[in-house]
Every structure is written in structure tokens, then in C-alpha cells.
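Structure incoming, see below.
Every protein chain but one is kept in place in this view of the complex.
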Amino acid sequence: MAIQVSVCGPRDCTDEDESNAREVGRLLAERGAVVICGGYAGVMAAVAAGARSAGGTVVGVLSRPDREQANPDLSVVIPTGVGEARNGIIANSGDAVIVIGGSWGTLSELALAMRHGRVPVVQLGGWRILDHEGRPVPGVRHVSSPEEALEATGLWA
Amino acid sequence: MAIQVSVCGPRDCTDEDESNAREVGRLLAERGAVVICGGYAGVMAAVAAGARSAGGTVVGVLSRPDREQANPDLSVVIPTGVGEARNGIIANSGDAVIVIGGSWGTLSELALAMRHGRVPVVQLGGWRILDHEGRPVPGVRHVSSPEEALEATGLWA
Amino acid sequence: MAIQVSVCGPRDCTDEDESNAREVGRLLAERGAVVICGGYAGVMAAVAAGARSAGGTVVGVLSRPDREQANPDLSVVIPTGVGEARNGIIANSGDAVIVIGGSWGTLSELALAMRHGRVPVVQLGGWRILDHEGRPVPGVRHVSSPEEALEATGLWA
Partner (left out) sequence: MAIQVSVCGPRDCTDEDESNAREVGRLLAERGAVVICGGYAGVMAAVAAGARSAGGTVVGVLSRPDREQANPDLSVVIPTGVGEARNGIIANSGDAVIVIGGSWGTLSELALAMRHGRVPVVQLGGWRILDHEGRPVPGVRHVSSPEEALEATGLWA
């Protein structure tokens, strides 16, 4: 079975997030990884487009029970019908989780991935989390480029 | 995007179910369809093995949050962590649903596929459902061979 | 903690189902049991109305993420937002499961309750399930009145 990497990010993202997502998708596909994403617009569409441009496989794990609003670059679509509970499914499905950009939905995916604690979680841009004393909560690997994001997963070390 | 067909069936299945599942998997892969299944043993393992033998893509939508007990022939694995709620996800994910053999879990998948009513549901062997007057509840397409199962989906008409 | 009984049944039900559901709700409340139901119309509304008429507690486990279409007799509402996956939650939540009437959604609840196999499942009216040789699949306790339904749960033996 191929390596799987979940890529999370907001529907409404910045241009930089979108560009980063496209490049992360392309790099993952070049290394033969299957990309798991939320299947809609924004970061989800960009990572799918990037992976597809390199001939990769992209799975869209949708919140809706049907294919409405799914982006056009998915190889496989899983219309879960479980709403935002699909965020945890995405968090569970990667050998690593890469988070690009920030939103409440994206934060829930990051938190659920850290909660299960089974795989590396890498963050490129987006929000920061501080504990009650104002210190960064440890665990997430912060990077500043798509190349570093892949490296930080440790999957190709 | 490729056609997707969900194939459901019990972990503890008969030899005939297993043989049917393997052949359904093989035929689906030959026609280029992605197979969606529950990812564990029995009918799930047989349809995966059949599809893989013909070079097909098989997605295992697991109840567990990890890959334990997943069968070895999956191309993509989605460890949902939502328990039996994953049965509805499988029912939602096909352009058609093929049910092979009978068990309570399998019946829940058949019922959920009929409940959403969006795609053809085909049954090969397994249980029968009668209404309160003893008449077969209409809707499910009953067939008696793997070839008929694919034909009854109407996807290649 | 009080005894909890899940009562399942279709939105579009017969007059007899509705009358049975109302009486089951009333009897459960009289015995101090909390009623768990799907929270919408038909059997779900009737069992809630019956329980409330006797001062009982009724929990509606909704498929939607909000309270739209919830019936007016719920004491507590759980808007799961997980769609039909809520059927399994209802099946999990009772010390017994009583099924009244038949529909595909209802059948999925019955099947999921039998699948987990932890509690008695009682059926009043509705559909019948036969195995591949045409024999009734064992396990469900069939009854013909609301009083018998409560008795068959074994919870007040």
C-alpha cells in the first residue's frame, strides 16, 4: 500500500496557502504518496490539483452524503454524510498530516490529529496555539515551505 | 473520475459468498471501477483480492481508527474511527451498491443504501426482507451470479 | 441512572404504528424509563408524545446538526449532525431496543442493534428478515402489543 498523507486547510484561504497547497500536492504525488483531503474548494482543491498535475491519486473525504461541491481533481470520493465528523476521519487517514492555513474547521482537524497522536503533524502557515501560560503547546512541527513540510513528516527520511 | 462501486458483505461468509466476491472484484477492476469495501476479512477481503488480481483500485473504509485487521489488498485505507457508522459511509460511496451474503452488519449497509435511495442496490445471495404482509419489500435487484450483479447496476448499459 | 429504552420506527408510519408507539412511550414513562428516539415525526413523535403525557424523559437523537423538524415533545435534543449515522447511536443507547413498524431507516437501526448484540431487540409489527434458505433469521423478539413489547425486553422481569 502506498504512503498516505492527509492535507488539511480552509475553503477560504489566502493566495499563499493556495500556492503552498498546490506545491505540496505536486511533491506528494511525485513521491508516490496518496493525498487525502476534504474534497472541496480552497486548500482542498489546490492540493488535489497539484497532486493530479503530477499524476497522483487524491481521495476526497466529503462532509456531505453526495458529490455536490466536490472539486474536479479527485481520483476517489468518499461522501461520508457525517458532516464535520469527517474532519476526524481525514485526521485518522494519513501516515502524516500536513496543515496549511488557518480556520476553525482546519483547527479541528489539527487538534484531532494531535489528539490521536499516532502520526507526525506538520503545519505550514496558519494559526498558533498557546497554553494557559502563553507558551506554544508542543507537538506540532512548524515549517515554512512545501519542501520542508514533506521533510518534516519524516516519511522519506 | 472513475466509476465507484461499493461491495458489502459479512466477515464470516460462506465459501460461495467468498467466491462470488472475488469474481465481482475482478470484474469491476476489469471495467475500471474503483471498489469501495469495509476493508476487513470475508467478503471484504475477497472482493479486494479479486480487484487487485486484475490491477484495480480498492478502498477500505474501516470502522477502527487505525489499520489493525485491515486486509492486505487495499490500495487506499480510510480508518474512520466511527465504528459501525462507517457502514453508511460505504453505502454512500458507490455509484451502485452490491451486497453479497448476509449478516446484521451487511443488512445495515443494504438498508442504509436503500434509505438514501440515490443508486441501484444489487443483492447476490444473502437475506430477504418481507413487509408486514409477507411480501418482498421492493427495490433491491436480486441476481444470481457476479456477471448479473454488474449488469444489474446499470452502470455499463 | 434510569433504564433507557430506544424506540425506533419510520417517519411515515401507519395509524397502528403510531398508536402502538404512543402507548409504548406512555408505558415506558410510567415505569421510569428514559425514552431514546430519532426525534422527528411519525413513530418518533408518537413515542415522545406518549412518554411526555406520562411525565417521562425523552431524548431525541437527530440526524441534522440543528433542531429543525424536531418534534415538540423532546426533553433533551442531541443534534448530531452525522446524518443517518445517528441510527447506530440510537441503537447503542438503549438497555433494550423496541422497533415499531418498517422502513429502510428503521431496518438499519434494527440491524445495527442486532449487530452489536448487547441488548434485547423487540419488534412490534414491521418487516421480517429471512435467511438465504427462507427461514426467519433468529434473534429478534416479535410481539403483538405494547404491553408485550415491554415484557419482552426483560428489563422488568
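The first chain written gets the first letter, and so on, giving A, B and C; residue counts start at 1 in each chain.
Keep this in mind: a contact is a pair of C-beta atoms (placed from the backbone, for glycine too) under 8 Å apart; a residue touches a chain by one contact, two chains touch by 3 or more.
Nothing here was measured: the structure is a model prediction, and the numbers come from that model.
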Quiz prompt | Contact residue for the chain not shown (choose from A:G25, A:G42 or A:G88) | solution = A:G88
Practice problem: Pick out which of C:T14, C:S93 or C:Q123 touches the chain that's been left out of the picture. | Solution: C:S93
Self-check item: Chain not shown: contacting residue from C:C13, C:A29, C:M44 or C:V61
Solution: C:V61
Quiz prompt | Interface with the unshown chain - residue positions in subunit C | solution = 1-2, 4, 34, 36, 57, 59, 61, 65-66, 74-82, 85, 88-89, 92-93, 116, 118
Practice problem: Kindly note down the residues of subunit A that lie in touch with the hidden chain. | Solution: 82-85, 87-89, 102-105, 107-108, 111-112, 114-117, 125-132, 134, 137
Practice problem: Name every residue on subunit B in touch with the hidden partner chain. | Solution: 65, 81-85
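Keep this in mind: only the chains that are shown with their structure count from here on.
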Quiz item: Between subunit B and subunit C, what's the gap in Å when you average each chain's C-alpha atoms?
Solution: 28
Exercise. Express in whole angstrom the distance between the two chain centres, defined as the mean CA positions of subunit A and subunit C.
Key: 39
Exercise. Return the residues of subunit C touching two or more other chains; collapse runs of consecutive numbers into ranges.
Key: 82-85
